[in-house]
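First the structure, then my questions, so here it is.
For this view, one protein chain was removed and the others were kept in their places.
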Amino acid sequence: MANFNARITMPAEAKAGEIVEIRVLVRHPMDRGGQVDAEGRIVPRKILNRLTVTYAGEPVFRFDMHTGISANPFVSFTTRAVETGDLVFEWREDGGAVFTRTARLVVT
Amino acid sequence: MSSPISRACARPEREPSRRQLLAAGSAGLALAALPDAARSATQTPLAELIARVTEGATPMRGGIVFDIPQLVENGNSVDVAIGIDSPMTEADHVRWIHVIAEKNPYPNVARFHLSPRSGRARISATLRLATSQKVAVVAALSNGSYFMADADIVVTLSACIDGG
Partner (left out) sequence: MTTRAALFIGLSLATTVATAQEIRPGSAFLSPEMRRQQSDEARNPGFLWVEQGEELFSRRSGEAPACITCHADPERSLKGAATRYPQVDAGSGKLINLEGRIEQCRTQRQRQPAFGYESPELLGLTAYLASLSRGLPMSVTTDGAAKPYLDAGKAVYERRQGQLNLSCRQCHDDLVGEKLRGDTISHGVGTGYPAYRLEWNEVGSLHRRLRACSLGVRATQFDYGAPEYLALELYLAARAKGLPLESPGLRR
């Protein structure tokens, strides 16, 4: 999807053991299916159905989404800072497309 | 009938089709006179939806801070924040948090998988609510127990719709 973009808000640095909050806003229509578009066509269901987050390679969060999640969804969660590493955010869309974003957390 | 996926993840099977709903609607005013019966004819009761995700266990009430506006300005995006008081250790943590919107076309709304790495059991998200209804949260703990909370939500209608 051409217009996918994500805004990931989290501290760039944290102390070891500190709990950091991660806020994620994504651009996606989350079409729940069955709506009629301007041309009178039925819009098929196409949503992001899962967000998985790994931190330095280890899974730390997973968000299973169904049609009851809003368009351009927002989610926030926490993780404990353990080591300097990348948080990799991976969204899976109906139909199999995958979108990935990365954010680095430096642990002091 | 065995299924490769657990019952918790399965699509609700007993949901009537749109055609069945229309048929039920045109079947007469008998249903209108019996609103409770009508509701149960077209909807899976919340208790059963909850039982599906707990695989039959009855969750305990309490222990969950469930923050959701009682009066929703637009059902397209409804803020929820959910927190559970848990040490989030290997021995004692919240495994997942599940959200059910009883009257949504697809009542299972979301599941948040947590772990001791979460540090805290606190999430927030934006839901889509089809209509005024009860929204329930079920949390699964590492010791096999379940907790729940629910809230009655009124979804107001916007005045200025443009079909867009």
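Labels A and B are assigned to the chains in the order they are written; within every chain, residues are numbered from 1.
By definition in this document, a residue touches a chain if its C-beta (ideal position, glycine included) is under 8 Å from a C-beta of that chain, and two chains touch if they have at least 3 such contacts.
The shown structure was predicted, so the numbers you read here are calculated from the model rather than taken from an experiment.
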Subject >> Per the touch definition above, residue among A:Ile19, A:Ala56 or A:Ala71 touching the missing chain >> reply: A:Ala71
Subject >> Missing-partner contacts on subunit A, residue numbers >> reply: 3, 5, 7, 9, 23, 25-27, 29, 70-72, 74
**OP:** Determine and list the subunit B residues touching the chain excluded from the picture.
**Re:** 69, 73-74, 76-77, 79, 156-164
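In this section, only the chains that are shown with their structure count from here on.
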Original post:
Hey, which residues of subunit A end up touching subunit B in the complex?
Top reply: 19, 30, 32, 55, 58-80, 82
Original post:
Considering the complex alone, what residue numbers of subunit B touch subunit A?
Top reply: 76-78, 99, 101, 104-115, 117-120, 122-129
